[in-house]
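Scroll down for the structure; my scribbles are underneath it.
This part shows chain A:
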Amino acid sequence: MQYLFKGRIALVWLGLTIVTLISWQISYVGRAGLSPDLTVSMAVIVIAVIKARFVLREFMEVGHASRWLRVLSDVWVVGLPAAILGALWI
Partner candidate 1 sequence: MASPDIAASLGLTAQEIDKAERHEANLVDGIWIFIVGDLFIFASYFVTYALWRNWEHGIFLAAQQHLSLGFGLFNTMALLVSSWTLAAALKAMRAGDFDAAGWLTLATMGFGLVFVVSKITEWSVEVSHGFVFTSNMFSQFYFWTTGVHILHVFFGLLALFRLYLEVKDPACRNLATAESAAAFWHMVDLLWLVIFALMYLMR
Partner candidate 2 sequence: MPKSLNHTLLLSVPIIGMIWIAAFLVFPTYTPMSPTMTAADVAAFYGNPANATRVQFSMIVFNWFEIGMVGLYATIAMQMQRMSHGGGPLAWVYMAVTLGGACMFAAANLFWIVAAYRPDRAPEAIQLLSDMGWVCFTVPTGFLIGQAVTLAFAVFLDDRGDPVFGRWVGYLNVVAAIAWIPAAFGALYTTGPLAWDGWITFHLRIWTFAIYNIAMFIAAWNARHRLDKPSVAE
């Protein structure tokens, strides 16, 4: 299947997979005690939205879309972690 390796999609997929495993590792370290840890929460949320941005830009091809779409998707990518972390801090 040559199309699986055409362009950057294979690379992006590999990157997403590795990052997923990293975030799993981050969370797994404290698994035994399940102690509250805001740093871990922050890290996994930020990693998740970075992954989301890669899906938006590379798979959904938002980079080629109209301007309002690019702006709104970036507002989401920046605003969501900010709002979640704000809610966790309150």
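These made the cut because all candidates are chains of the complex that A comes from, given by their letters.
Here, contacts are C-beta pairs under 8 Å (C-beta built on N, C-alpha and C of every residue); 3 or more make two chains touch, one makes a residue touch a chain; residues count from 1.
Just so you know, these numbers come straight off a predicted model, no measurement behind them.
Between 1 or 2, which touches chain A here in the complex?
Of all the numbered candidates, the touching one is 1.
Under the touch definition given earlier, write down the residues of chain A that touch candidate 1 in their complex.
Touching candidate 1: residues 1, 3-4, 6-7, 9-10, 12-13, 16-17, 20-21, 23-24, 26-28, 30-31, 34-38, 40-41, 44-45, 47-49, 51-52, 55-56, 58-61, 65-66, 69, 72-73, 76, 79-80, 83-85, 87-90 of chain A.
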